[in-house]
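Of the protein chains in this complex, one is absent; all others appear in place.
Order as written gives the chain letters A, B and C; numbering starts at 1 within each chain.
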Amino acid sequence: MQPVEQRDEVEMLSLMLLIRRFEERASQQYQAQKIGGFCHLYIGQEAVVAGAIAAVRPDDYVITAYRDHGHALARGTSVNACMAELFGKETGCSRGLGGSMHFFDKRHNMYGGHAIVAAHVPLGVGLAFAIKYRGEDRVTLCFFGDGAINQGSFHEALNLAALYRLPIIFICENNLFAMGTSVKRSTSLKQIVDRAEGYDIPGEIVDGMNFREVRDKVADVAESIRKESHPAFLEVRTYRYRGHSMSDPASYRTKDELEKYRLDDPIIRLRAQLTREGKLTNEQFDQLDKRAKEAVLASVKFAEESAELPVEKLHDYVYFNGAMS
Amino acid sequence: MQPVEQRDEVEMLSLMLLIRRFEERASQQYQAQKIGGFCHLYIGQEAVVAGAIAAVRPDDYVITAYRDHGHALARGTSVNACMAELFGKETGCSRGLGGSMHFFDKRHNMYGGHAIVAAHVPLGVGLAFAIKYRGEDRVTLCFFGDGAINQGSFHEALNLAALYRLPIIFICENNLFAMGTSVKRSTSLKQIVDRAEGYDIPGEIVDGMNFREVRDKVADVAESIRKESHPAFLEVRTYRYRGHSMSDPASYRTKDELEKYRLDDPIIRLRAQLTREGKLTNEQFDQLDKRAKEAVLASVKFAEESAELPVEKLHDYVYFNGAMS
Amino acid sequence: MREITYRQALNEALAEEIERDPNVFLMGEEVAEYQGAYKVSAGLLERFGPRRIIDTPISENGFAGLGIGAAMVGLRPIIEFMTFSFSLVAFDQVVNNAPNMFMMSGGQFNIPITFRGPNGPAHQLGATHSHATENLYASVPGLKVCTPATPRDAKGLLKSAVRDDNPVLVLEAELLYSSKGMVEPPDEELLIPLGKAEVKREGGDVTVICYAQTVSIALKVAAQLEEEDISAEIIDLRSIKPLDEKAIFDSVAKTHRVVIVEQDHPFCGVGAEICYRIQKNIFDELDAPVLRVSQEDIPMPYNEHLEHAVLPNADKLVAAVKQVCYA
Partner (left out) sequence: MREITYRQALNEALAEEIERDPNVFLMGEEVAEYQGAYKVSAGLLERFGPRRIIDTPISENGFAGLGIGAAMVGLRPIIEFMTFSFSLVAFDQVVNNAPNMFMMSGGQFNIPITFRGPNGPAHQLGATHSHATENLYASVPGLKVCTPATPRDAKGLLKSAVRDDNPVLVLEAELLYSSKGMVEPPDEELLIPLGKAEVKREGGDVTVICYAQTVSIALKVAAQLEEEDISAEIIDLRSIKPLDEKAIFDSVAKTHRVVIVEQDHPFCGVGAEICYRIQKNIFDELDAPVLRVSQEDIPMPYNEHLEHAVLPNADKLVAAVKQVCYA
């Protein structure tokens, strides 16, 4: 069936291109030491967040882990605010105080960007709790990785969500690895989705390299949740092309494996679908890509020229309502 | 099939009587303020530990939560050492330093007595890890309550046990309540045993009021584990007659419910089975009960007359190998 | 004013705040149908219903995090830990997510949450159930920590905590729940500001700094010392963080001698921080070293007499006071 609000697919393709180009540029700027700390790239997984966001509304809640650049961009956070955050500037989406792992954007209902594995899953359940508490027509999308499912907080959160029948979609971005640990070495299950059964939460496997499949599955589940509040679990199979973080050569996997997935690239795939259907010409695609690259390039300039938060202001960020005695 | 080492059933019946009488006396001594802190009674659940212990060997490892008097007695800890522990005396199984919730007995492979809900489940997995690490022919029995299954440590422990295929039997003593919270209000599942599937751990439901069923099920599983190391999960359905602890009137359940289970009393049931089969006369039963009562009464005298650990010695229990600078 | 118990005072504070603000709710183990493990929430389920008074499974990490998430969108959760010993399984949520969110989000998400429950040793509960967590939590930037010693402070501090826009821990004490004290009538709004200590007793010879369970010890000892012509000024911190430095310094400037009686462990305990600040700021006012009476640096034993030996008590406090006075 059709998603609640079908966003224009060409628009979503350009979003995926924007994420891809943003990450490539971030990688380059990181090597140029314009970006510090840890930096985790989303390249290869673009269809997951693009598909999920295409299926929900702007006022739905989104929360994810530290591999969060794509989620903020998909949510509508400006590419300038994202790049500036990586540069640690006051114009960043978290004023340069959060960094790569902590992208927040209240206005766009992006609730982070969280760096302790699975510790944000209970937060996502709390967002969903607030929706039900207030009787609102919203859904929470809670993204996390395959490595998160063996944390206690994941377990407690899923049981609570099921017990209280909260409106939340748990989206496990299964990219097969948690750092260097493959799912089969971390999880005592044939498939991750089976874990949802242990909480009586309906679960499905989704092809995360296929934008349309992700969008439609998320749309179905979201619609069902809006009808009658309940949690749902999606194991979205995807792949990260780069290492875990900038410092990881990813020698734990073969070139062939990587190539196999590259052939299934989510951007190439959606482009092909649209082209085949006559919805997109090569010229148009090149235009989109050109615009994405330009936007990202401009964001670097913006970030470089932006100011940092002055030290004197730091105290204002410890306690709300000014610093303490 | 038959358990590895079938212990004499009459002997196990007298163990169940000993536990029952011990708990009754502990309750009375608690009211007389000879016992302090929290005190959780095992009355009604005797067949669970009796059946499980009857099915394993003295050198197998046993670990449980804070409702642990029965487990120590079943393991072979003397009734004197148990009562003295409740009295806080140096002759107690934990020298009076642990109290009701922390019964330990190294000599009898009783690894506690642990009071943080589910925090001992990873410890049990560690005991099982040591067995496999050393290539020993042992099994670990890890007991916990129905309330423990919603703790993160339970989740992490089960996944680790399954991943490493450790020799451990997770025995969930499902007495239907965690304090005043019934299982259906704490757990998003029709039956607890289903949670084991989420870890690909084989699970079974066992009638915890039936000594023989518990013994045979545990024996089966233990034998399979000794053949080839793996974890297993047993949801043992039982009932506690008393409140959660001495301070709980248990007003969250009906008299009828309690009566229903009393009629199914594990001691009455095993007695009836043995009598029916001509293995036990009424006189013999009365003898067993008399001996149990006498032993418990004697243990109170022993505990009262025992000395407390002198304050000067306390420092010896902070760090092994004497106090620190 | 009327006399009510510490438990009743907390119960009133909860009821008043839940009544006042639709965003406030109470969540924890056994808080609803069971009326609270220590009956602090008695009657609240009946009065406010299951939407506002919510029972949880035994999942401290999970529901602490749930509360923080709900606070991100403007709810004002009151999370009860059955005891703060059990908050240790939720430690990451309390010290990472709650206090860091405001900074990490560049000021977009403050977390108006209250964590409350009994803290510190009760009676013969043993090593795992006797944790005094005030020094652990006070050391975390972004958290506020208060420790009411009286029914009046319990009510006033809890209400202030619920209205604070930041994560606040209200560390109660099981052994105080049944203690009584005078409290303003329900129709009078009672708010005790966080970060304000109270002089419980004026004195000129020595300043005794205390909080929570140690206040009664201090007052008892002060009366006893009176007979030996030692006049002790008793300061109840009420809040550990923010710490009321002014109240402390003013008193020490007068007495020039200090003993801190605390319920936590000695190593990096609350008293160590207070001692540091005193000697740093008014070094020349000190006529004797600051002394502390705390728990011994020993895991809590079950045996009653041994527990007593590990705990701070009146004898230890008297000895310490005499030591600083005759130094």
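Some notes on this structure:
Note that a contact is a pair of C-beta atoms (placed from the backbone, for glycine too) under 8 Å apart; a residue touches a chain by one contact, two chains touch by 3 or more.
Everything numeric in this text was worked out from a predicted model, so none of it was measured.
For the omitted chain, the shown partners it touches in the full complex are A, B, C.
Taking the complete complex into account, A:A178 is the one of A:A178, A:I201, A:V214 or A:L270 that touches the chain left out. Among C:A272, C:L311 or C:C325, only C:A272 touches the chain left out of the display. Here the missing chain is touched by one residue of A:G147, A:G203 or A:P231, and it is A:G147.
Of the listed positions B:G44, B:G96 or B:G145, the one in contact with the omitted chain in the full complex is B:G96.
Of the candidate positions B:I53, B:A119 or B:V139, contact with the hidden chain is made by B:A119. If you put the missing chain back, the residues of chain C touching it would be 61, 88-89, 91-92, 95-96, 99-100, 102-104, 126-128, 135-136, 138-142, 241, 264-273, 275-276, 279-281, 283, 286, 288-292, 296-302. Even with one chain removed from view, chain B keeps its contact list with that chain: residues 61, 63, 92-98, 102, 104-106, 111-114, 116, 119-130, 133, 152-153, 155-157, 159-160, 163, 316-321, 324-325. Interface with the hidden chain, as seen from chain A, comprises residues 36-38, 88-89, 94, 96-99, 101-102, 114-119, 147-148, 150-153, 178-181, 185-187, 252, 308-309, 311, 314-315, 317-318.
One rule holds for everything that comes next: only the chains that are shown with their structure count from here on.
When chain centres are defined as mean Cα coordinates, A lies farthest from chain C.
Once the centre of each chain is set as its mean CA position, chain A and chain B turn out to be 46 Å apart.
Mean C-alpha positions place chain A and chain C at a centre distance of 40 Å. Chain contacts: chain C has residues 57, 59, 61-62 touching two or more partner chains.
Residue positions of chain B touching 2 or more other chains, listed in rising order: 150-153, 185-187.
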